[in-house]
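A single protein chain has been omitted from the complex, and every remaining protein chain is retained in its original position.
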Amino acid sequence: MSVPLWMFLLVAAALFCLGIFTVLSRRNAIAILMGVELMLNAVNLNLVAFWRYRTEAGIIAERGGVAGQAFAVFVFIVAAAEVAVGLALVIAVYRSRQTVTAEDIDLLKG
Amino acid sequence: MPINLETIAFTLFAAMCVGGGLGVAVLRNLFHAALSLLLALFGAAGLFVLLSAPFLAMVQILVYMGAIAILILFVIMLTQQVIVPEPYNRQWVLGALAALVALGALFMVIAQLGGGDAPYLQPQPLAPEVSDSGIAALGSDLVDPGRYLVPFEVAGLLLTVALVGAISIARED
Amino acid sequence: MLEQWVFILVFGIVALGTPVAAIIVGRVIGPRRPNPTQQSTYECGMQTVGDAQKQYKIQYYIFTLLFLAFDVEVVLLLPWALAYNQLPLFALFEGAFLIFILAVGLVYVWRKGALEWR
Partner (left out) sequence: MPNLPVAAEIGSGPNPDEPLSIIVAAVLILLIAMGTLIFNIWFERKQVARVQDRLGPNRVGPWGIFQTIADVLKLLTKEIIIPSQIDRLTYWLAPVLAVGAVIMIWAVVPLSPVAIGSDLNVGALYFISISSLGAVGVLAAGWGSNNKYALLGGLRVIAQMVSYEVPLMLSLLVPVMLAGSLSMQDIVDAQGAMWYFILAPVACLIFTTAGQAEVARAPFDLIEGESEIVAGHHIEYSGLAFAMFYLAEWLHSFTLSALCVTLFFGGWQGPFAVEVPALGLLWFFLKTYAGYFILNWLRYTVPRVRIDHMMSFNWKFLTPIALVVLVMTATLEKLWPALFPVDPGRPGFIQSLPRAGILFLANLVLVGVVIMILRQVARRERQRVEDLVDEGQYSAPAPMPEPVEV
């Protein structure tokens, strides 16, 4: 490996911050969900990078050697569940209010 | 950083990742933003390969690009608000500021780690006996009651609940 | 291990380059005489009314949703299946239980009538 760890972390950090910006600034609810996906992906990148650089040789086949990968798999699953329910909510709101703009969805404001 | 195939590939995939992420944040056309998300996810898959986790790279393509992205594209089509005159809300300056602050903070933390010369940052060679990059180990860990068995089954439950919930929310009746 | 992916990278470039090159060659060799009628959207000889990017049926979304759930389940089952012969007997019940949980979800959706195409 000739690429140092911090470069991977930097890419993940950039991805995470782009995700934050998308979530905070976009008006479209689907775009906000896409921002969340970016952030989850950045987390995964960090998990795998740390797994690759900090796991000692020979430990892989033993217990605990693939913790980073296992965590990443669970992040995938949570992301899938999140996007499924999130998009279903977007569709339900769109059907009743004909909008997917997050600001207009203020049913609870009374 | 020496110039070899690995660093070139890293640069390529990192550029895809960040460029795609940027596209998600700024593109006005929502469909293009979703395609840009695909690009970012593909870049991340490439980075997973470079990190010796080909299983995750393939899962990334299968789940994120093959399923989640298609779902997102579908909903974009269903809701037909693809190009809007004003893609950002009133607090977008605040959002940009928050993102920059977060980037600065993360950058400082990463700087604390030091450059690539710090000894504990040298990657460890994968053990020669695991030619499958730890997929079999992952398989036995996932169903090991002492390790991830409970998350494994709970993940299945979560999926079922999400499936049933999403379908009952999205259906017309 | 990484060496094997070099080939995938090169082959990917070749594989994506082939259609790009073919289309470019087609545009260079083929004639190009555009006119408004030829370039209009195809609609069985009728004038096209409005944009195509309209609202479509929810049914498509529901099947993609089902696919997503099973897709992720396969991701969980793949390492299990791979390592299965080295695992104790107990692993059989764990894998079967996971399949059972999702099968219950499928049966529920089926009973609810969401699998009917309408």
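To keep things simple, chains are lettered A, B and C as they appear, and every chain counts its residues starting from 1.
The working rule: contacts are C-beta pairs under 8 Å (C-beta built on N, C-alpha and C of every residue); 3 or more make two chains touch, one makes a residue touch a chain.
Not measured: the values here are computed from a predicted model.
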Interface partners of the hidden chain - shown chains only, full complex considered: B, C
Full-complex contact with the absent chain, from B:16, B:44, B:106 or B:135: B:135
Residues belonging to chain C that touch the chain removed from view: 1, 3-8, 10-12, 14-16, 18-20, 22-23, 25-27, 29-34, 36, 38-44, 48, 51-54, 56-57, 59-60, 63-64, 66-67, 70-71, 74, 77-78, 81-86, 89, 92, 95-96, 99, 103, 106, 110, 115-117
Touching residues (missing chain, whole complex) on chain B: 5, 29, 31-32, 35, 38, 54-55, 57-59, 61-62, 65-67, 69-70, 73-74, 77, 131-133, 135-136
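Quick note on the criterion: only the chains that are shown with their structure count from here on.
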B-C compared against A-C, more contacting pairs: B-C
Chain A and chain B, separation of their C-alpha mean positions in angstrom: 6
Mean-CA-position distance for chain C and chain A (Å): 21
Touching two or more other chains - residues of chain C: 58, 61, 65, 68-69, 71-72, 75-76
Multi-partner residues of chain A (each touching 2 or more other chains): 73, 76-77, 80, 83-84, 87-88, 91
Partner chain A, residues of chain C touching it in the complex: 58, 61, 65, 68-69, 71-72, 75-76
Complex contact set, residues of chain C against chain B: 1-2, 5-6, 9, 53-56, 58, 60-62, 64-69, 71-73, 75-76, 78-84, 86-87, 90-91, 94-95, 97-98, 101-102, 104-105, 108-109, 112, 114
Partner chain A, residues of chain B touching it in the complex: 1-2, 4, 6-7, 10, 14, 17-18, 21-22, 24-25, 30, 33-34, 37, 40-41, 44, 47-48, 50-53, 55-56, 59-60, 63-64, 67-68, 71-72, 75-76, 78-79, 81, 84, 86-89, 91-92, 94-96, 98-100, 102-103, 106-107, 110, 113-116, 120-127, 129-130, 134, 136-138, 141-142, 144, 146-148, 151, 155, 158-159, 161-163, 165-167, 169-170, 172
